[in-house]
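Would you mind keeping the following structure in view while I ask a few things?
Shown here: the complex without one of its protein chains, the others still in place.
Coming up: chain A.
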Amino acid sequence: MEVGRLPISATLRGKLISAGYTTLSSLASVSPSDLARELEISNNEAFEILKFASHGSRLDRPDGSGAIVNGAETAWDMLHKEQLLPRITTSCADLDNLLGGGINSSEVTEIGGVPGIGKTQLGYGFLLIQLAVNVQIPGAFGGLDGKAVYIDTEGSFMVERAVQIAEACIEDMTDYSVLVKKNATPHQVQIQPKDILENIFYFRVCSYTEQIALVNYLDKFITEHKDVKVIIVDSVTFHFRQNFDDLALRTRLLSEMALKLMKLAKKFNSAVVLLNQVTTKFTEGSFQLTLALGDSWSHSCTNRIILYWNGDERYAYLEKSPSLQSASAPYSVTCRGIRNSTSSNKRTKMI
């Protein structure tokens, strides 16, 4: 325990620990007056504690690598960290290319489109593929290590469909592992869709208050249930389009929720996928399609993908991304989940 090393009296140390301050970093962002009030000690004592704590944390870093604020990282470290993070495949090669390998963990990605375009299907895709991969790989290391949270606000989550896609994922991966190692062990444990379903935490929320409460609670929930790698909200919009006469209030609530989700993504290195609806916007005498929740919301997500019809094909357009250029790619929704568009298959065959 780091606070144990501080040169302060035993009573103060006891008070600190019982208030939950066990590490020096936990003391880094507390003001003396707050600490004094919380521990019921004098301001001077609190000030002393913080002085020792900041001194102690400087001693912890003998190389003195120039971290001005506690917890600061260099861009170089961050780049390394980001490269190590896994991406979640969509199981459609074209979409993966568009997204630079898949959905980024530790970022918030928003996906929007008209009803029936396949938003929920993409949601299932991220959920189940990721879990199927997790179930398959750590088999040798014992136990499953990835879980997922699915927040359903619209009632569109159909378990039977989830089972269908999970089965297809498992089949694909069994085929793949047979291809990779020809001498596949015959006694390999056959995973069942059941194993995957058990790793999905499914929440059905019926109002916007519940939705906000759940997002607030997720921090605690994920701390308790480690290894949540995907958080999907299907859809983030639905409850925010009813009962809001005060649009300023809505904007505030939404941006607060978005911040919390971003924090979750960073803290637990999990991918956050928000599904959004489309609406029409009346500008200069004509109606245009845009994603719902208005302009201020569009700042809230790191990545934004818009799904649309192009003739008889479904396309995804990467509208916003900090690292990738805007482009679009076709995909199709099959009974096995999201796959490459059939016409692009034909194209590759012809070449």
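Simple rule for what comes next: a residue touches a chain if its C-beta (ideal position, glycine included) is under 8 Å from a C-beta of that chain, and two chains touch if they have at least 3 such contacts; residues count from 1.
Keep in mind that, in the parts below, contacts and distances are computed from a predicted model.
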Per UniProt, the name of the complex member that is left out, chosen from "DNA repair protein XRCC3 homolog", "Tubulin delta chain", "Glutamyl-tRNA(Gln) amidotransferase subunit C, mitochondrial" or "UDP-N-acetylglucosamine transferase subunit ALG14" | "DNA repair protein XRCC3 homolog"
Sole touch to the unshown chain from A:F126, A:F157 or A:W297: residue A:F157
For the full complex, which residue in A:S54, A:S177 or A:T279 touches the chain that was left out?
-> A:T279
Sole residue of A:S91, A:S105, A:T120 or A:S321 that reaches the chain not shown, by the stated touch rule = A:T120
Omitted-chain contact residue, chosen from A:D34, A:D175, A:E198 or A:D246 = A:E198
Which of A:I17, A:L249 or A:L289 touches the chain that is not shown?
-> A:L289
Name every residue on chain A in touch with the hidden partner chain.
-> 114-116, 120-121, 149, 154-163, 194, 197-198, 200-204, 206-207, 210, 213-214, 217, 221, 237-239, 241-244, 277-280, 282, 286-287, 289, 292, 309, 312, 334-335
